[in-house]
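Omission of a single protein chain aside, the complex is shown with its protein chains in their original locations.
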Amino acid sequence: MTARPAGRLRRAAVRCARVAAFLGHYGVQFLHANVTVAREIVTPGSGLAPAVVEMRLRCRTTAETTVLAHLITLTPGTLVLEVRTQPPTLFVHGMHAADADRFLGELGDLEDRLLTALRPPDSPAARGTRRQEGKP
Amino acid sequence: MTAAIAVGVLTAGGFFLLLRPGLVRVTFGFVLLGHAANVLLLAAGGLERREPPLIGDGDPAGMADPLPQAFVLTAIVITFGITVYLLGLARAEHLAGSGSRSGAGSGGPAESAEPPR
Amino acid sequence: MSGEGGALVAALLAMGVLALLSPALDRRLGRDAGYVLAVGFLVVAAVLTPAASTALDGGAVTFSHAWTDSPEISFTLRMDGLATLFCLLVLGVGALIMAYCPRYLTAGGRHGRTYLLLTLFGGAMLGLVLAGDLLLLFVFWEMTTVASFFLIGTGGARAARPAVRALLVTGMGGLALLVAMVLLGIAAGSTDLATVLRAREEVLDSPLSPAIATLLILAAFTKSAQVPFQFWLPGAMVAITPVSAYLHAATMVKAGIYLLLRFSALYSGQTGWSVCLMGVGLLTAVLGAAQALREHDLKALLAHSTVSQLGLLVAAIGVGTTVALAAAILHTFAHALFKATLFMIVGVIDRQAGSRDIRELSGLMRIMPVTATLAGLAGLSMAGVLPMIGFVSKESLFQGFAGADVFPGAGVVAAALAVTASALTFAYGMRIFYGAFAGPMLQRQLHEPSWAFIAPAAVAAVAGAVLGPAVSVLDPLMRQAVLNAEPWAVPPYFAFWHGLSPELFLSALTIASGLVLFSERDRVDRMLQRLPRPDGAAAFDRVHSAVLGAGAVVGRPDRSDSTAAYLARPAAALVVLGCVGVFAADGPGIRAGAPSDPVDWGVLALLAMAVAALVRTRSALAAVSLLGAVGLIVALWFLLAGAPDVALTLLLVEVLTAMTAAFVLSDLAPRFPRPRRGAAAAALAGAAGLVAALGTLALTGGRELSPAGAYFLEAAEPETGGRNVVNTILVDFRGLDTLGEASVLAAAALGLLLLLPGQPDGTAGGPRAPYGRVLGPAHRLLLPGIAGLSAYLFLRGHYEPGGGFSAALVAGTAVAFGYLAGRTGTRWLSPRPLLAAGLVLGAAVGLAAMPLGDPFLTPFTIAVPGGGLSSPLLFDAAVYLMVLGLVVTVVDRLGAGRGEHR
Amino acid sequence: MVVVTVLELLGHVLTTTGTALVAIAALGLIRLPDAYNRANAVAKAAALGVVCVLLGVLLLMPGVFTAVVLGLGVLLQLVTTPFAAYAVGRSAYRSGAPLARATHRDDLSGAPRDGGR
Amino acid sequence: MTMTAVLLGVLAVTMAVAVWRMSAGPTDADRVVAVDLAFVVFVAAVALLAVRLDTPAVLILVLAATLLGFLTTVAVAHLLERWSS
Partner (left out) sequence: MSGLVLALPVAVPLLAAGVLVAYPGDRRVHRLVTSAVSAGVLALSAVLLAGSLDGTVRSLSMGGWPPGFAIVFAADVLSTLMLCVSAALVLASLAYAAGTGDDASPRFAPLAMILSAGVYGAFLTADLFNLFVFVEVMLVPSYALLTMSGGRARTAAGRIYLTFSLLASTLLLAGVGLVYGVTGTVNLGELAGAARQSTAVALAGGVVLVALAAKAAVVPLHGWLPRTYPEAPPAVTVLFSGLLTKVGVYAIIRFYAVVHEGTGLRWTVMAAALLTMVVGVLGAVGEREMRSILTFHMVSQIGYILLGLALFTLAGLAAAVFFLVQYVLVKAALLMCAGAVETAYGTDRVDSLARREPLIASAFLVSALSLAGLPPLSGFVAKLGLVGAAATEADHLAVGVAVGVSFLTLVSMVKIWAGSFWGGEDPSREESLLRLMARATVRPALAVPALVLAVPSVVLGIAAQPLLTAATEAAAGLLDASAYVRAVTR
């Protein structure tokens, strides 16, 4: 309430930049995934290694969960099959998940980037950009 | 020619479904017959002129006869009203029936014999 | 209208009034009401007396009043000699029966209905004999049929079947009479009876003549109980005795005799007519008499006797000579007297002794001498014994039969059969008297009935005895009647004693044979009882139930529960029509083919594939999906045909239909039942498809733009300001179609509300909705967009694809989406306000032009700040409301299925 | 002689690419081994394809109306596709559609269901 | 405009594939996927037809069809879940 206009402006600029950066990253990933899946389809033989993996979330609000699930699903090759709230969990079907942990890691990376983009710049949750295994 | 064949295909398919048991399939048959009638109506207006009848959007000399289009719109909406009522009847018939799951649409006693998968 | 003509109407009216009064009389006087009615009958007779005297002078009293013009029925009454004779029977015997009723009917009971029906019947019979118009005659004829049905029905529950038999047999004859009258009217060029009867040459020359004669005979035979229709008469004896006495002695059955006598003026002497009447009449006479001779129930005996006597009358009319006709007329009169007496006496015996069976009755002569005497008088008359009137009439009949000249030897055959019948008559006459009155006295407690009870019978019996020797008293009446039946005749004078004539010899032979039959009665009886009984009633019942059974067979396909049984028929009709069309294919106006675009073929191939998959699948989900796919493909076809509005609306409708189907299917099994008789259905469907394709090919696409289409393209923008011509047609030029169609949706919504009563736990969706967690945000995100799209389509519909329907359907998808996302609707977004507002707005906008003197739905503009609000837009808004109302209803009532309640 | 502007050329390239992507998705519908892989590949590939087609059409028919409508169309496509894919995937799993044999891990099988949906 | 005609032909084939998958299954989930694809194909086809017919007004169908495709897919998936619940 007492925040100065300049500070608000700065924070807004930071957020916009973070969102833009995230969108850029996501766009690249999205196109890449499209190419991967298209190649999988048109090339003979099967390079598929499908798996359904459980992904614990750091997302706390419905909006965060929704956006994350949305983005994962929009990407070719990954598909959310189920959303659980207690604890927040996604079950994700991956077409190329031969190494499930690596697959989960990629998803976690996306989540981290998303939360960074979505949460206010001074929010403590947004600081730690690396996912910490074992902690809820 | 294509319009006639389309009408024929839709009519044949529609009548075939009409003669099957099960109210839902009968309803689908009516949807096909409705398509057939609508294609026929548009064909009745003549298919040489195919520009949408939107004044200012093209050459009026090439615009399709708008009257059959108005007829088709009216007919589509009427058929929609009746179709959903028919589906409501399927629901009501199911509710009035044994209470267990009968066949997909209960078009007569012969159909409740089919067990759910 | 002469005064006497008025008397005819007055007489008929009086009968009607008497009938209507009779229930009141019964309430006031009880069973004694009959005496009042008897007096009434006599008064009516008195009213007719002046007319009768005119008739007997050779004139005819007529009254005429147009009833209808086309078909022409004239209310014409005409009283001539023949009519006078029958009036005398109807009213005279009627008065006696009415006077007989009070003592016969039970005291304290309600008899208003019986009196009413009897009097009505008398009135109908009077009308029948007085009718001077062919169709009026039919009218009264049928009225006697109906009245007799209910009179027989007074016999209680067991009378129902006999009453039905009598009604149907005589009703069949009545319809024959109707056709006869219609054809006769055509053949003679008039329906006026007198005119027709004068047109003998025209009628006989007409090709319709044989048909008319046959139908007349059929009508007369059913009414007068001739073989093979005779069975209804004995069956009708379940009626109470006064009814039997009136109907079967003097009136109902004599209607057939009257008809034959009346139309003798046309057909008398025609070979076919004569042969038919004589053959059937004599056969009936002999069979009826033989049947009578083996009956034990006195009433049944009298019934068969009546059949037999009617046979003699019919045969005599068939002979057609003046002598024979005169005899028939006299015997009609005589029969009425003796048969009425006998019926009444049987009723007396029944009431006094409690039985009518001659095996139970015996020795009543000693207890009831007066009754016995009267029975004897009537019996002698029936048997044709001196000096009764029956003797005179029978002598005349023999004379008539002997003179038959239809074919060589006809006279001998006819006379022989007549003698046989008469001998049997003598024998059963003896059987009646001997059976009831002779023998030892068994019931000592019995006594003579009160004089009031037997007085009516006494009058008839005495009249029959007195009028024998004094038969010449009847000459004026009889001669005039004969003249009316055969206008060219020279009628004879009746004589009591003809001297030692051949007829006297035949009478003697009759009596002798009768005595032999009587004396050998035990052997005769045994022999007769061994003979097979022709049971016409059973045969009739068999035919009757066969007809009912045939009806059940005819109706069986229409009791099916399967829709296919009904829907196959229009398909077949279409195929038949197509076959007709193929034969007419080179007729004027048939041409082939609309042109097609190459892309069309691609769409067509897809369509065929999708339809084929749709009809083959047994998976409900596949069916829903394929139905949607077909919708998409057809929408593409519409786009190619230049109909974006249609494509848009179709798409929306298609999706809402598929969603509704999905709601409904969620209650049902995912697999459709295994079909049967697929080949037949496929063949029929294929044929229908072929016909539809050929029809479309031949009957569309071969002409220039229609004048209406050209007008709309040209006038849309200048006249309405709209640029989307289709939309201007919907809301401006043909708004009435649109109003009707929106009303259809409103009705469908109301119907769904009625069919599927609301769930007690309120609106659909809510917390049970399936995708709340994830679709909720999607709904929030998309709702403004959908609302915007809807508003855009609505507001721009006059100019671009869109309009009330599609806008509302888009809004409807939001409602459906909201349901799937678990969002409850607001209160105003419920069916009732939407439908009510739509209906009121639509009709009101249309009506608003009328106070200004403009036709319904004339467009106008309301000035509002910032521009004008045009009535077409308001009208489109009404459509919008009703369409949305339906979608909301569908989601509300079909969305929540059984699965929700778990 | 056909004169093709750069914009038109780009438009044609985009529509062709888009159509190719849609066609590839269709091929995936044929080739991929189970419903999950099909859902995973098809909807998304097709979505990108349709976006390309829409953008190409915008270039072929430039205009304000076209831009607004197609822009909204692209946005709508990107917003709705994942929701639809999620619905498909979830219903596939809940209805017991079998996973392809190649699927080496299924954490969802045996995972407890929670109260929220 | 031959270009769009060729592309429309390709889309027709993809629609045929979708129809085939709807019919062939094997699971109902496959059919739902096919429904999704069918709508996508339809949207692309409408856009190309707008070019072919040179009628931008037709593009309004793109919006409607995208929305409807989404709803249809969700509704059919919903049906599938209701059967298995």
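Observations on the model:
Read from first to last, the chains carry the letters A, B, C, D and E; within each, the first residue is number 1.
As a working rule, a contact is a pair of C-beta atoms (placed from the backbone, for glycine too) under 8 Å apart; a residue touches a chain by one contact, two chains touch by 3 or more.
Not measured: the values here are computed from a predicted model.
Of the chains displayed, those contacted by the omitted chain across the entire assembly are B, C. Screening C:L130, C:I329, C:M365 or C:L574 for touch with the missing chain picks out C:L574.
Considering the whole complex, the residue from C:A14, C:A55, C:L167 or C:L829 that touches the absent chain is C:L167. Residue-level contact of subunit B with the missing chain is found at 18, 23, 26, 30, 33-34, 36-37, 40-41, 43-45, 67-68, 71, 74-75, 78-79, 81-82, 85-86, 89-90, 92-93, 95-97, 107-108. Residues 66-71, 73, 135, 138-139, 142-143, 146, 153, 157-158, 160-161, 163-164, 167-168, 171-172, 175-176, 178-179, 182-183, 185-186, 211, 544, 547-555, 557-561, 563, 565-567, 569-570, 572-574, 577, 580-581, 584, 587-591, 692, 695-696, 698-701, 703-709, 711-712, 715, 732-737, 739-741, 743-744, 746-748, 750-755, 832-833, 835-844, 846-847, 849-850, 853-859 are the ones on subunit C that touch the missing chain.
Please note the rule applied: only the chains that are shown with their structure count from here on.
Steps from subunit A to subunit B, minimised over paths through touching chains, total 2.
Counting only chains that touch, the fewest steps needed to get from subunit B to subunit D is 2.
Comparing the CA-atom centres of all chains against that of subunit E, the greatest distance is found for C. Centre-to-centre, using mean CA coordinates, subunit A is 19 Å away from subunit D. Subunit D and subunit E, compared by their mean Cα positions, are separated by 11 Å. Multi-chain contact residues of subunit B, defined as those touching 2 or more other chains: 50-52, 54, 57. For subunit A, residues touching at least two other chains, in rising order: 69, 85. Counting only pairs that meet the touch rule, the chains in contact are A-C, A-D, B-C, B-E, C-D, C-E, D-E.
Of all residues in subunit E, those touching subunit B in their complex are 53-55, 57-58.
Residues of subunit A that touch subunit C in their complex: 62-63, 66, 69, 83, 85. Only residues 30, 33-34, 37-38, 40-42, 46, 48-54, 69-82, 84-86, 91, 93, 95, 97-98, 100 of subunit A touch subunit D when the two sit together in their complex.
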